[in-house]
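For this view, one protein chain was removed and the others were kept in their places.
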Amino acid sequence: MWIYEKKLQYPVRVSTCNPKLAKYLIEQYGGADGELAAALRYLNQRYSIPDKVIGLLTDIGTEELAHLEIIATMVYKLTKDATPEQLKEAGLGAHYANHDNALFYHNAAGVPWTASYIQAKGDPIADLYEDIAAEEKARATYQWIINMSDDPDLNDGLRFLREREIIHAQRFREAVEILKEERDRKKFF
Amino acid sequence: MKQMPKEYYELLEQLQTVDFALIDLTLYLDTHPDDYQAIQQFNQLAQKRKQLKKQYETSYGPLQQYGNSYSNYPWNWDDAPWPWQV
Partner (left out) sequence: MFTTRKQYHPYVSPFDPCHPIRTKTYVTAPNLYIPFQPPNLPQFPLHEALKKGTLWKIFYDPYYSPYEMAHKGDGQ
């Protein structure tokens, strides 16, 4: 069951009016390695994973939804006051023709999100390795977006999100260690 | 159109700060269920969060829906600003 909390996980600030950045940020909204893919991937895998790892997938999946909201906030702030002309200049003309300044689940190239981006093999090791890879890919994507952005406040938010990916990858690696069952946690009766 | 006062942003950030520690501890405890000290820290912060949530909601309205927060009269769950507008 999901309860929504009416606040962002992180205090997002965007200090420069530069709608061009929205075009790249959207990669983490509707892209293959973005937050939507992460959330849906983990929340779906958790139905077919050993009990001791279900909590982790649920909690990280839920946090990814919060990150999705953060990206949406960044894009919203960058585009809410833009004229069609400004959006065209920002490379978002095609998006505007379809959506005005509404957000949508597509990547920076305009390719719409698809469930082909995620997988649930039903094999815990395969699933967890996919999750680790997803987190590393997301981390790298944030690096490339930071490289293109000269907005220091926005970049602080992106650095936060990138750091969270590092932590998530860490937890998934630990989950693999737990499933290897070599951590002396066996109890014999 | 109402603007939020400085105190709103400060209290919001205090709540975000405690909530962040709780999230990071939650993920840690998901893979370290036997860390007694971490559970203590978690529960202490959970109590702090309860206080901050109450303080925030008294001044600025409900944070959660479906009865996890109280409503004023008239119904104020729908009030601006929403998080991406703040």
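We call the chains A and B, going by the order they appear; numbering starts again at 1 in every chain.
In this text, a residue touches a chain if its C-beta (ideal position, glycine included) is under 8 Å from a C-beta of that chain, and two chains touch if they have at least 3 such contacts.
Because the structure is predicted, anything quoted here is derived from the model rather than measured.
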Looking at the whole complex, which visible chains does the left-out chain touch? A, B
Omitted-chain footprint on subunit B covers residues 13, 16-18, 20-21, 24-25, 28, 31-32, 35, 37-38
Contacts from subunit A to the absent chain lie at residues 10, 136, 139-140, 142-143, 146-150, 155-156, 159-164, 166-167, 169-170, 173-174, 177, 183
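The rule is short, and it goes like this: only the chains that are shown with their structure count from here on.
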Can you check the complex and tell me which residues of subunit A touch subunit B? 3-12, 55-56, 59-60, 63, 69, 72-73, 76-77, 167-168, 171, 174-175, 178
Of all residues in subunit B, which touch subunit A in the complex? 9, 12-13, 15-16, 19-20, 23-24, 26-28, 30-32, 62-66, 68, 77, 82-86
